[in-house]
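What you see is the complex with one protein chain gone and the rest in place.
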Amino acid sequence: MYADLLHALPDVFAWTNFAAVVIGVIAGIVVGAMPGLSATMAISVLVPFTFGLEPLVALGLMAGIYNGAMYGGAIPAVLLRIPGTPAAVATTFDGYPMAQKGEGGFALQVAVVSSSIGGIASAFALMLLAPPLSKVTLLFGPSEVFWVAVFGLASIIFLLGGNPIKGLISACFGVFVSVIGSDPIYGNDRYTFGQLEMLDGIHIVILLVGLYALPPVIDLLETPLKTGVNSSNLGTEPIWKAIPRMKGYWKTWLRGSFIGIWIGILPGAGGSMAAFMSYNEARRASKNPETWGEGEPEGVAAAETANNADTASALIPALTLGIPGTAVAAVMLGGLLVHGLQPGPMLFRDNPDVVFGFMWQFLFGAILLVLLGGSLATNSFARLLNLPRPLLGSVIIVLMLIGVYSIHGRMFDVYLMLGFGAVGWVMDKLKFPLPPVVLGLILGGFAEENLRLALRIGRGDPLVLLQNTTSLVLVALTVAVIIGPTIKQRLAASRKPA
Amino acid sequence: MLTIFKKAAIAGVMTLAAGAALAEGYPEKPIEVIVGYSAGGGTDVMARTTMPFIEKYLGNGASLVVKNVPGASGQIGITEVANAAPDGYTLGTFNLPGMMARTLDREAGYDRDSFTYLANVVNDPNVIVSSKDSGINTMDDLIAAAKENPLAITVGMSSLGGDDHFLLIKLQKMTETEFTIVPFKGSAPARTAVMGGHVAVGIFNVSEVAKFAGELNILGVAQPERSEFAPDAPTFREQGLDLINGSLRGVVAPAGLPDDIAAKLRDAFEKAAQDPEFVKAMADTANPVAVVTGQEFRELTDSLYDLAKEAWETTPWN
C-alpha cells in the first residue's frame, strides 16, 4: 500500500488539484472565522457542487476546508470569545484571556502552529495506519462506546467553574437537550411537541450559536462605544519570531495529537470532545495549573492541536467502515459517494489514486495552514475587530442567521437559536459555565443510545457492560479521572506536615 | 389561500383545454425535485444521478433541480411534495416501505393517495449477513441456532419499522423463530457491529454490503434472482425460503398531475432505464436499478403498505 501512496502523489500536484486545496484552506479559515458558519455547513453546501468536479478537485476542496475551518474557529474564539466552530469551545478558555491581556496575536499564532501540527500528525496516521486503526474501531461495540461517552462526560467535572451547582445545572440542561427528538431505539417522539423539525434533535450548531454568539453580540451593542474591540493592541509579531517562543509546547502537541487521533477513530464524539480532553490532560500535566484559564498559551496549544488532530483520523473509520468519526466526516462521506467512492475495505483497492491522493491533500492542507493562516489571514481578520462595535454586532447577527438557516434550510432553526440565545445570555450574566452544556448535548444522547443498544444485546442484563477488557479499561480510566485529582491532593496534603 | 386558487385554476385549465395542449410545451421552466434527505445521502445521490438522464429524455431543454429538504427521515420533504401544486414542476423522491410505514407509526401529513406515481427507480434487496468468524455460514445454521435457543441470536439493523425490520418479521413468521432486534442508528454502525462481533448477524441492503465481501458472509438475498452486486451470494429462494423484500426509491408528483404530463415523465424514466450509461452510473453509486412506472408502481406501494400495516398491527414497534 505504501507503493500506492507514492503512486498517487503526482496527481495531487496537478495544478487544479493543488489549487483546490489552497482555495479550500482559505475558504475554510474564512468560514471557521465567521461566527455562526461551521465546517459542517460549508461542506454540506459544497457537496452538490462537487458532482460536476473531478474527484481530487472536490476532495481537495473538502480536505482544505476541514483543515482551515478547524483553525479558523479559533480566531473569533480568541478575539471575541465566540467559538467559530463547535470544536473551538476549549480555545476560548485561555485564548480570550490572552487577547484581553493584549496577547491576541500570539494566541492566534500558537493556534495556527498547533492546528497545523495536529493536522499533520493526523494526516500521517491516516496515510500510514488506516488499516490497523480501523481494526481498533471494530473493538468498540455499543457497550465500549457507552463507556467512552461516560469517560467524556466525567471530564465535565473539570469544566464546572467556580460554582459546582451552576456547573451541574448546565450539564443537566445539555444532557436534557440531547434527548429531544426521536427516541434512539423506538423512534417515538420525545419533547418534540408534534414538530417534525424537532424529530432529528437539536443540531449542535443551533445550540452553539445561540449560547455562545448571541450574548457577546448583545454585549457589543450594550456598551455605547464607537471604537473597536481591541483595536491595534493584538501584539502581533512575525511568525518566525513567534515560533521559538513555543518550543516548550512539544509535549502538549504530542499529547494533543495523540488524543485527537484517538477520539477521531472512535465513532461519534468528534472535535470538541478531543479539544476538551486534550485541554484537561495538558492542564493536569502542567507545572503551574493555576495559570490555566487566565491566559495560558499552552491551553490554546492543547485545544487547537487536538481539534485538528481528529480531522484526518476521523476519516479512518469513515473510509474503511463507512462510519464517520465526526459530523464533518459524515458530510464528507456523502461527498465521496457522489464520486462513486463507496466506503469499505475495497475502496483502497478499487480507487487507490483518489483515496491516497485525498490523504496527501489532507497533509498538504495541514502544512499550508501555517503559510496561509499564519500572518495574512490572521491579521486581516484581526483588523475586522477595528470595526465600530455596533457595526460588528450587526454583521455577526446576519452571519448567525445565515449559518443556522443553512443547516437545514429552515427558519424554524433560527427561532430555536434565538431561544437558546436568550437562555445563553442569562447563563452568561449569572456565570453558569457553558462548556458543560456543549459536552452534555454531544455526549448525553450518545451515551444513552449506546447504553440501550448494549442492554438489548445483553437482553437486559447490565453485566454485559463489563464483559470485556476494553470496557473494563475504560471504566478504570474514568474512575482514575474522577478520583485521581482528589488522591493527588490528599497525598500532597499528607506529605506536607511530615 | 393562493395555493387553493392555483390548484383551482389548474383544474379549470385541465377541464377546459384538452390535456395535450399542456404537455406540448412542458417543461417551460426548471422542475424542482424535492429530496427529503441531505445532499450526499443515498436517496440524494440516486436523484442527482438520475436527473441528467431524465432531462435528456424529456427534451425541450428540460432542467431538473434537486432541492434538499432534510429532516425526520424524509417526512418533511415528502409532505412538502404532497402539498405542492400538481403542475409537473414539483416532483419528489419517495422511499419504500419507509414512507408508508410512517403513515402508520406517527401522524403523517400525507397518505397513499396524495401522490401521482411516476417511477420507482431503485430496488435494493435485503440481505442477511454474518461475520466471517461467527460460525454461522448458511441460513440453515442461523435457523438451527435460533430454534435451539430462542432470542439468543442478536440481529443488527438500521432502524425499527424499516425494510430490514419487515424482512425479519417475515422470516420469524415463516420459520417460527425469535431473534433479539438491535436497532442501530443507520446501517453503517450496524454493519460495523456485525464485523466486530458485537451482534451475531445483521440485515442490510445488498448495496450496503457489496464492498465488504471479504469481511462478511451473505447468508441470503431477498429477491427472485441473484444480485449482480453479489453474484456469489445465494438467494433465500435457493435455500427454500420464499423471502422477497427490499428498500425502494422512486419519484412521485403530487396527486392530480395531468395525465399527459405524467405520461411524458414516465416515458422519460422508461427510456432512461434502457440507457446503459444510466445503469452504469447507478451501479457506481450503489443503486441497483429496477424501473417500474405508473400503475405498477402504485400497486407496489399498496402491497408494501399492506405489509407494513400487518406488521404494525401484529407487532407494533413503538
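Letters A and B mark the chains as written, and numbering starts fresh at 1 in each.
Methods note: a contact is a pair of C-beta atoms (placed from the backbone, for glycine too) under 8 Å apart; a residue touches a chain by one contact, two chains touch by 3 or more.
Note that contacts and distances are computed from a predicted model.
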Listed names "Tripartite tricarboxylate transporter TctB family protein", "Dihydroxyacetone kinase subunit L", "dihydrouracil dehydrogenase (NAD(+))" or "Carboxypeptidase regulatory-like domain-containing protein", with the criterion being the UniProt name of the chain not displayed: "Tripartite tricarboxylate transporter TctB family protein"
Absent-chain contact - pick from A:Val426, A:Val473 or A:Ile487: A:Val426
Among A:Leu139, A:Ile243, A:Met346 or A:Ile402, residue touching the chain not depicted: A:Ile402
Of A:Phe51, A:Phe176 or A:Phe258, the residue in touch with the unshown chain: A:Phe176
Selected from A:Val136, A:Ile157, A:Ile243 or A:Leu418 as touching the chain missing from the view: A:Leu418
Options A:Leu139, A:Ala154, A:Leu221 or A:Ile243, residue touching the unrepresented chain: A:Leu221
Contact footprint on subunit A, counting only the chain that is left out: 45-46, 49, 165-166, 168-169, 172-173, 175-176, 179, 183, 185-186, 188, 190-191, 214, 217-218, 221-226, 387-391, 393-395, 397-398, 401-402, 405-406, 409, 411, 414-415, 418, 421-422, 425-426, 429-431, 444, 448, 452
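Following the convention adopted for this analysis, only the chains that are shown with their structure count from here on.
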Gap in Å, rounded to a whole number, between the CA centres of subunit B and subunit A: 35
Complex contact set, residues of subunit B against subunit A: 38-42, 44-45, 48, 66, 68-73, 75-76, 79, 105-107, 151, 154, 159-161, 180-185, 188-189, 191-193, 195-199, 210-215, 284-286, 317-318
Sites on subunit A touched by subunit B in the complex: 44, 47-48, 51, 137-142, 182-189, 194, 196-197, 199-200, 267, 317, 321-323, 331, 333-335, 337-338, 340, 342-347, 408-410, 449, 453, 456-457, 459
